[in-house]
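Reading through the structure tokens given below for one structure.
Note that one protein chain is taken out, while the other chains of the complex remain in position.
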Amino acid sequence: MSVGTGRDDGDLLQVQDVIMRFGGIVALAGVSFNVGRRQICGLIGPNGSGKTTLFNCISGIYRHGSGDIRFEGRSLSGLARHRMAGLGIGRTFQNVALFNSMTVRDNMLVGAHHLAHSGFVAAMLRLPATRREEAAMQATLDELLDLLDLRAVAERQVSSLPFGTRKRVELARALIGRPKLLLLDEPAGGLNHTEVEELERLLRQIRAHFDLSILLVEHHMNLVMRVSDSVVALEFGLKIADGTPEAVQREPEVIRAYLGETEAVHAA
Amino acid sequence: MGRTLLRHWPLLFLAFAAVVPTVALSNYQLFQLTMVAVYAVAILGLNIVTGFNGQISLGHGAFYAVGAYVTAIMMDKWGVPYWATLPVSALICACTGFLVGLPALRLGGLYLALTTFALAVATPQLLKYKLFEGWTGGVQGIVIDKPDPPFGLPINADQWLYLFSLAVAAVMFLLAANLVRGRIGRAMMAVRDQPTAAEAMGIDLAMFKTRTFAVSAMLTGIAGSLGAIAIQFVAPDSFAVFLSITLFVGLVVGGVASIGGTIFGAFFIEFVPNLAEQVSKAAPGAVYGIILIAFLFLMPGGLAGALRKLLRLA
Amino acid sequence: MQRRTLLSTIGLSTLGAMAGLGRPGAADAATPGVSATEIKIGNTEAYSGPASAYGAIGHGLVAYFKMVNDQGGVGGRKINFITVDDGYSPPRTVEQTRRLVEQDGVAFILNALGTPNNTAIEKYMNAKKVPQLFVATGADKWGDYQHYHWTMGWQPSYRIEAAVYAKDILANKPGAKIGILYQNDDFGKDYIAGMQDGLGAKFKAMVVKTASYEVTDPTIDSQIVTLQGAGADTLLVAATPKFAAQAIRKVFDINWKPLFFMTNVSSSVGAVIKPAGFDKAVGVTTVGYAKDPTDAAWANDAGMQEWRGFMAKYMPNADLSDANYVYAYGVGVTTMQVLRQCGKDFSRANIMKQAANLHDLVVPTLLPGIKINTSPTNYHPIRQMQLQKWNGKTWERFGQIVGA
Amino acid sequence: MLLEAVGLRAAYGQSKVLHGIDFTVRKGGVTALLGANGAGKTTTLRAICGMVRTEGELRFEGQRIDGRPTEAIVASGIAHVPDGRGTFMELSVEENMRLGAYTRRDRGVAADFDRMFTMFPKLRQRYRQQAGTLSGGEQQMLAIARALLLRPRLLLLDEPSFGLAPLIVQEIFEIMRRINEADGVSILVVEQNASMALAVADHAYLLETGRIVLSGPAADIRRDESVRRAYLGY
Partner (left out) sequence: MDGLLHQVFSGLATGGIYASVALALVMIYQATHHVNFAQGEMAMFSTYIALTLIQAGVPYWWAFAITLVVSFAIGAVIQRVLMTPMANAPVLASVGIFIGLLLMFNSCAGWFFGYTLKPFPSPFGEGKPMLAGYLSRHELGSTAVTLAVLLSVWAFFRFTRLGLAMRAAAYNPASSRLVGVNVDRMLALGWGLAAAIGAIAGMMVAHVVFLEPNMMSGVLLYAFAGALLGGITSPMGAVIGGFVVGVLENLGGAYVVGAELKLSLALVIIVAVLVIKPSGLFGRTIVSRV
């Protein structure tokens, strides 16, 4: 099952020559790369190199200038933001963007919003179809609560949870929508070594279990290099390297612009 | 046992509210309770859009007025029975709400609040506008008849009006509760809490904001219709800006985003002005203001917020 | 836990009962509100809200009936005057009126304020056959004895007043080009209707421009400019005091010198002429029916001395320039006449009958020569008035007392 | 001792976060506060600045500061770079920096501005720009500059490496060292990246669920592999 096929065998995500300007500043100066199916792709680069901008272009928050972003062969240009989820693109946010007044359970259920279809009238009348949809959502929800170890806090309001747990809730919220591509914005931020190792396991598990691709923006080199199938490095809105983790971290440009000598050695 | 009772408290409340007052209270007191039911539905409408969806409206009196006028005009000009005007009023108010909601897509927070406030101020002048005068009766307004109890029920008109309003209110509360409890309600709150993330979850902000406005206007409009039937009179002066402010006060003291709190808010706006007036004829406004401030001072989250806190401690 | 919910549920319901404070006791007399020792009279007033300036009328009536009681009451009974706030909102007027009639069981409602407010209760009052006496509004509709037997006005109607101006214009300035500034509500629109009555077919030709304003408007400067720009040489201002005073000043400031008619509502020397400026108002014409408390002409008038005596004793702190107290006194005097005429029969029917049976009643606060008359086919107690012009110091009456 | 905490407890509403901890910051030293998420590290910094309700004793340069309002504590010489950096997003870089010097009335402010520009050349370029448009690294630099403009004697840093690229992280830690050595500013740093933190710190405390479970010279902790594996996981 797929949407707008035609090039279904190609890569899941194709970023082609994307240019993005804010006023006079060029944030992305023609970036291209692909993410294959069931791949984990790491996106690295110094702060301000355009990672988050690119991320936001893919998820539709920014409208890029020229170039094209294709998902399953279908162009995302001009597509409304709320359509992304339906196509199969899920995401998390750098600083965690949960619905703070709601419980963990309700937060996750919002993640499944696009999977159901009943509208205002049906909801007000609580038609059987609506009830069936609700029940279906609950089943997936239970599964994820266990997988991400959130069952104990399911009824808690998210604003009362510690940062690390909130990050997991956000991940769960993205996963319940059954994405084919998961965009993760610094999932390791604020986690210590042990927690990062857990995250690494979790990412592999998720890929296997949900059969999806991940685009990972992350500064934590150990994580990126260990978990990614391919890595793309940006600087000043330009791609400076693209390839396997090993190749990219040996790239002199990457070392100069991003890693610095010690980190390169350390990560290796 | 306790939990079951708790879960069914709306039903118990409804049964209690239907039987006890009808038997025990005078016609005048029943009339007051009728108005409480009316205001409760009006505040409920406001709560949907402001409490659950986070779009602050200070102009819901306008929708109340539209509902009231639709009913009054239909009864007066075309002799439509009172109950039959409700669906029409609901539809027209929903459309009006949808249209008002369109600019709301671009205007956030404060700007929306003040724009709707301006709408509230402009409402009487629009109702008086000469082009509509043939229908609205201009400044004179419209006097309508009080409904008699149907099927030869052995009750008087006030008792019937109370039961009718209560029944309509109960249905509205049920619809609203269904709405906010399910997928749509969660999406409404998601839009309020974190619009960017909501959009990433596949929620169409524009669609949600305008439709929420429509539902909200529909509820408040139905309240307007009921209010017109109960008061038997509509005139531009009945829908001055203070009506919108009153509804807002009801929302805040009842508790934002609380369905049950709405009922308390309605009691507050119905009875506190009378209380204030009994305290001082010289400055009832000051007494009302002080009661309001004192209340919010003690319970900034409204009654619902205070109860929630209490339950959490217990 | 469920007990708390239940308790709060009960709490909510009892709140309703509390505000009403018990049910009315079974009536022991034939007429509700009338016992061997007292007569209950109800009144709704705008103590809060946009029209709270008129709250003075209610306070004045309270003081007046206190005086009556101090003097022994009427027919061996004291007056129990119950006045309540409706915030000038018709729905609340309905509610408060029902409280007065059903809960407090008043014999009748006196001098309820506001046209929309009285309209809201008119049907109810007549269905219940409770007198709605001397309503505090000058709308023309309050004389409709055929349809509303239980509802009666008091002050001269705005519409008749406007017709008086129209006749004056026709007589003295037949070629006038008239501009009208009116408040966009029943009050203002009655003046348009009255001008139509008075000018008849010539209305279209003579009225060159009408401009309305809303009570929420901060100023009416633009409207005055518009009327002047339309070439009007005669101006009728149907505005409440604040806007009337603004109009007088703006007309003066832009050096416009029209023949200037001003509604009686805004003829108070203290509240309109003085703020606007004594010299700026010279030439303004209005009709009067009551004496102005701030007009030097009545400094030694016996009727106004009586009023001042009352004010000094019963409202020592009140603002003596507020014409609402004069108004209240006049209403009080009229009401007492009705009650005295009732003799021993204080049934609602007899109260209404006597209210419609006033003959040449002289009220000390009304202009000399103006008398109150009612009959079963005349529900306009005050129909007479007299034109008067501001001469810089006082209102100078001229011409005959006119009545419709 | 520059800063001394005795039996420090802190709570948000009903939930207690710190259960009575003792620690000190040596004058001229760099102290690291390590531990997992939710251990209470950030809360400790907030407690020092009077941003949460506390019990116990806090002394800065011998004076009791617990219970005093935040702005008074700050004015006494403690600068705090909070988590999330606390940038005034809506204001310009210039205004952010001027706010940093808010408590100062001496004539050295202009010179300090220049010093900041030498230390963080990016800030000079972005001087008139709205701070919300800065990248994460630039915001972190702005936050540190803002804190230094206060001329503090103690600098509290909450996760200075958060969201930053490796090179920038190195740079930030380098700057930390310079501030400490050249300007004699004492530093208390909270950091997830334990290896980095231990590299600059001279003393470290390890927090676990609101209690100090380990403390000692940073060099010892760095060397002790069993401690590293057990508590720091690397």
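All chains are identified by letter, namely A, B, C and D, in their written order; residue positions are counted from 1 within each chain.
Basically, a residue touches a chain if its C-beta (ideal position, glycine included) is under 8 Å from a C-beta of that chain, and two chains touch if they have at least 3 such contacts.
Quick caveat: nothing in here was measured; it's all calculated off a predicted structure.
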item	value
Residue among C:T31, C:Q103, C:Q223 or C:T263 touching the omitted chain	C:Q223
Option from C:K78, C:H149, C:K202 or C:K274 whose C-beta touches the chain left out	C:K274
Among B:V80, B:C95, B:A177 or B:I245, the residue in touch with the chain that has been omitted	B:I245
Contact with the hidden chain (one of B:A118, B:L153, B:A167 or B:L311)	B:A118
Touching residue (missing chain; options C:V68, C:I109, C:A166 or C:A245)	C:A245
Residue numbers in chain C that touch the chain omitted from display	48, 50, 52-53, 55-56, 184, 211-219, 221-223, 225-226, 229, 241-242, 245-246, 253-255, 270-272, 274-277, 319, 321-322
Touch list for chain B against the chain that is not drawn	50, 56, 103, 106-108, 110-111, 113-115, 117-119, 121-122, 125-126, 128-130, 196, 245, 248-249, 251-253, 256, 282-290, 292-293, 296-297, 300-302, 305
Residues of chain D (touch criterion as defined above) contacting the omitted chain	49, 51, 69-71, 74-75, 79-80, 82, 86-91, 95, 98-100, 102-103, 130, 132-133, 135, 146, 150
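The criterion applied here is as follows: only the chains that are shown with their structure count from here on.
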item	value
Centroid distance [mean C-alpha coordinates] between chain C and chain A, Å	72
Rounded Å distance, chain A centre to chain D centre (Cα mean)	31
Two or more partner chains touched - positions in chain C	none
Contacting chain pairs - touch in the sense defined above	A-B, A-D, B-C
In the complex, chain A residues that touch chain D	22, 44-49, 94-95, 160, 162-164, 186, 189-195, 197, 219, 221, 257-260, 262-263
Residues of chain D touching chain A in the complex	15, 35-38, 84, 133, 135-138, 159, 162-170, 192, 194, 232-234
Complex contact set, residues of chain C against chain B	1-2, 4-6, 8-9, 12-13, 15-20, 23-24, 47-50, 52, 55, 58-59, 83-85, 87-92, 94-96, 98-99, 102-103, 114, 116-117, 119-120, 122-124, 184-186, 189, 214, 216
